[in-house]
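Apart from one protein chain that is not included, each protein chain of the complex appears where it belongs.
== chain A ==
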Amino acid sequence: ELSPSHFPATRAAAAALGYLRYLRGGPGRGLELRELRRARRQDIDDVGHKYYLELELEDVLDKDRTVNCTAEVLYHLGSKTSAPDVQVTVQGELRSTEEADKEFYNRIRSLEKELVAENIPDSHGNVPPELEPIHLLAWVASGYVIWQNSTENTKFHLAQVKHVKQVKRSDEDLQFDFVVLLHEMVSQEVLPWEVTLLWHPQRGAQVSQ
């Protein structure tokens, strides 16, 4: 059993949140950790360390309620190059984003010029309302990077979207090329990362590497 106040549990929770944002996030849904309720660690011989977490999540666009979630995060032994295995089970329903997703999709598809933006949020924490969905897609993209790069000695957060450029495609996906700045808490480094995100209202998000 681990204390939810101590860093081993909070680091595993950050990795789980990254995975969750990649899986379930979108331009109309931004998942944030409200509280880490409980954490356990299991050391599995010759395999690695497995964390069992009970999380309380909120959707930043629907803050009046929370959703419970359990997560398992397995950090592989000795492996610096493989991502932790993460499994999550969301208990209950997340608010539907079908309308918002469709509206966003149509808005971007109908832009004459490809969308370009930088510094989201700006130095003062401001995000123009029309860029909030892009901000939340950056959470999806950075969620993937965070999940893939998390270890027991890291705790990543998205510090800022440095740059985003839409790339028009011949298929039906939207494509955004991001440069995100990730803040790693243990080393305190701010690391720039290029990540390309494909998104479709029905098919969801995919990071293309």
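Heads up, the rule we're going with is that a contact is a pair of C-beta atoms (placed from the backbone, for glycine too) under 8 Å apart; a residue touches a chain by one contact, two chains touch by 3 or more; residues count from 1.
In this section, contacts and distances are computed from a predicted model.
Of "Proteasome subunit beta", "CBPA1 Carboxypeptidase", "GPI-anchor transamidase" or "Large ribosomal subunit protein uL16m", only "CBPA1 Carboxypeptidase" is the UniProt protein name of the chain excluded from the display. Within the full complex, the residue among A:Leu61, A:Val90, A:Ala117 or A:Leu181 touching the omitted chain is A:Leu181.
By the touch criterion stated above, the residues of chain A touching the omitted chain are 3-7, 14, 32-33, 35, 60, 121-126, 157-160, 181, 183, 185-190.
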